[in-house]
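One structure is given below, encoded as C-alpha cells.
Every protein chain of the complex appears in place save one, which is left out.
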Amino acid sequence: MTLRQSMAGLHTWGGLLPSWLLFVIIFAGTLACFDKELERWMRPALHTPAATAMTATDVGNWVQANVQAPLHAYWLHGPTEREPYWRLGWEEDESGTRGRVAFDLRTGRPMPETVGGEFFFTLHYNLQAGTAGMYIVGLAGMFMLVALVSGIIVHRRIFKDFFTLRPQANGQRAWLDAHNLFGVIGLPFHLILAYTGVAVFVASYMPAGAMVAYGGDPLAFYEEVQGGYHRNELNQPPGQFAPLETLLTDARERWDGAEIGWIIVEHPSDASAVVSVRRFDPSRIGSPQDALSYDAFTGELLHQQQAPAGYRAYIWLVGLHMAQFGGHIVRLLYGLLGLAGCAMLIAGTGVWLRKREGRQIRGIEIVRALNGAVFFGMPIASLALLWANRLLPDTLAERGAAEAWCFSLAWLAVAVFAYLSRRQPLGLSRRLSALLAILALGLPLLNGLTTPEGHLLASLARGDLMLAGIDAVLLLVGSLCAWYSLRSPQTKKPAREDTRPAARQQELAP
Amino acid sequence: MILFAFALAYLAMLALCLAMARHHRAVFNTAPTPRRQRWLRATASGLLLGAALLNTASSGLAIGLVIALTQLMFAGVTVGLTLAWRQRWVVPLGALLGVIGMLSAISGG
Partner (left out) sequence: MTILASSRLANLAGRISAALFGGYALAYGFTAFFSVYLPLPRPDRVVTASLLCFAVWVAAVIYAFAARSALAAWLLIAVLATLLLLGAYLPVEWRTRP
C-alpha cells in the first residue's frame, strides 16, 4: 500500500466517523462567537441600555443574603459593552453544585433564568456533558487534526485546484471540489482552531508534565504555572467583609485606571477568604495575567500575579481560539470561517455518499439518516431553543432547564424524522429546509410580538446593530432555506458513463 | 480601513485566481500570457501586503495579522463560490468592493 493509499483510507474513515460530532462542535462554536450577543437577545431586560447604581458590593451582599450553603468560591463580573449586566456564579463547598444569576441593572434583582448564549459555548467544549464530554470533544479534535494532515498528504493538486468548484460536474466531483475549496482555503483556520481548541484543556488531556515534574501534585503545578496566590483554609469563621468596591478602587489605582474584569472570592465562609481581581482588556489576544489578590476582610493587598512566560504563551493560544479580542470583525470572520468548516464536513459526507451511490451498502442509509439528524437537527434545535426562550413564561421554575429540554426534544424529533426518511434523501432535505425556513423566518416575527424593544425595527431604530444583526441573520438564513425547499426539484442527472482511462478515474479515490 | 483591507484581500485572491489558466479562460475566454500571469501574481502579492499593512495599522500587529489572514481566507472562499455560480460577477464584485472600501477608508472608517 502506498502512502497515498493508506492516507486516503485514514482520511476517509478517520474523517467520516467523527464528522457529525465535529459538526456539532464546530456549529456550536460558530454560534458561540456571538454567545454574548445571543445572551442579550435572550434577555429582554437588556434590550435597551440602562444606567446603574449597582455595585460589586451589592452583588456580594446579595450572595451573603441569598445563598445559604457554605461556598467554595463565588465570582462576579461587572457590566461591559457586550454584557451590560452584573453576572454572578458560585460553587458550593460540599456538593460542588454550581449556581448562576444575572442581575437587571435597573432593579438590582435577578433576571428571569435562561440558558443564554452560553449554552452554545458549553455545548461546544463539552457537549453539555461535563468532564466526559470534555474528553470526547478533545478526542474529536485529535481526529480533526489527523483528518486535516492526512487530507493535505492525499490532495493531488492542492494549488492548481485552489479556487476550483464545478457544481455542474458529476456528483462526486462537485462534492469533492466543494470539500477541497472549504478545506484548503480555510486550512490555516481549521488547523489553528483545532490545535488551540485541544490546547485549552491540555492540563486535563496530558497530565504527564505535572506528574513528572511536580511529583504528581496538580495543585502545586497550577499554583506555580499561573503565578497566582493561594491561601489554605483556616477552618475559622469569617470576619467582617470589606466592601468589594473599596478593593476595586484600589485595583483600578494600581492598574492606572484599567477596566475591572472578573472578581473572585475564594473560601468566603472561612477566615482565610481572599478576593482576586482581574483586569478586563479585549485589546490584546491573551487576557491579562496580573491579577491582584486581597485579604477579604482587611482589604490588604496580598499578592500580584506573576505569570511565567510559558503560561502567558498558553493564555495567548487560548485567547486566539476564544476570539474575545479585536471587536466584532474578528468574531464575524471566525464565524464565517466556522461555517466554512461546517460546509467542509457536509461536503465530505457528500463525497462518501456519492462514491457509493447505487451500491447496496448498509452504511449509506445510516449516513443519510445521520446527515439529516445532525446537519439539519443542530440548526433546528438551536432555533427551537430561541423560540422556547421567547415563549416560556418568565416565572417558570427551572426555566433554563425547560429551554434545554426544548432544544433536546426538537433535535430528537428531527433525528427520528431523518431516520424514517433515510431512503428519500432529497425529500428529506427539502422538508427539513422548509422547517428550518419557517422557524428562522418566524422568529423575528415572534420577536416583534413578544419583545417591544428587541425586534429588528426597534433595534435598528436605536442603532443597536448587534441585536439587529441576529434578526437579520435569521431572515437571511430563513430566506435561503425557503428558496432551497421551494425551487423545482432538479431531475437527477443519470450518472455519466465513466469512459476516462483508469488512471484518471483513480483521482476520484477514495 | 478594515473594509478597504478586505477589498484588497478579495482583489488579491481574484488576481491569484485569474493568474491560473483554467480560471482566466473561464472568465476572459482566452488563456493568459506568461507576462500577464507574472503581473497578476505580483499584483496579488502587493495587494496582500497592502491588506496586511492596513489591518496592522488599524488594529495592531497581532490582531491586525489575525484579521488579515481571516479576511484572506474568507475572500478566497468568496472568489471560489462566485466563480462557480456567477462567473461574470467575479471581476465586477472586486471593482464594487474596491469602491466601497475606498469610500469607507476616506470617510474615516
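Think of it as A and B in the order they're written, each chain with its own count starting at 1.
By our rule, contacts are C-beta pairs under 8 Å (C-beta built on N, C-alpha and C of every residue); 3 or more make two chains touch, one makes a residue touch a chain.
Being a predicted model, the structure only gives us computed values, none of them experimental.
The chain that is not displayed touches the following shown chains in the complete assembly: A. Only one of the listed residues, A:V198, A:L248, A:I346 or A:A415, touches the absent chain: A:V198. One of A:A73, A:L145, A:L187 or A:L445 touches the chain omitted from the figure, and that residue is A:L145.
When the whole complex is considered, the residue among A:A45, A:A210, A:A388 or A:A402 that touches the unshown chain is A:A210.
Per the touch definition above, the residue from A:G257, A:G310 or A:P393 contacting the chain not shown is A:G310. In the full complex, chain A contacts the hidden chain through residues 3, 6-7, 9-10, 14, 142, 145-146, 149-150, 153, 195, 198-199, 202-203, 206, 208-215, 221, 224-225, 227, 308-311, 313-314, 317.
Following the convention adopted for this analysis, only the chains that are shown with their structure count from here on.
With centres taken as mean Cα positions, chain B sits 30 Å from chain A.
Chain B makes touch with chain A in their complex at residues 2, 13, 16-17, 20, 22-23, 59-60, 62-63, 66-67, 69-71, 73-74, 76-77, 79-81, 83-85.
Residues of chain A that touch chain B in their complex: 160, 162-167, 181-182, 185-186, 188-189, 283-285, 320, 325-326, 329-330, 333-334, 336-337, 340.
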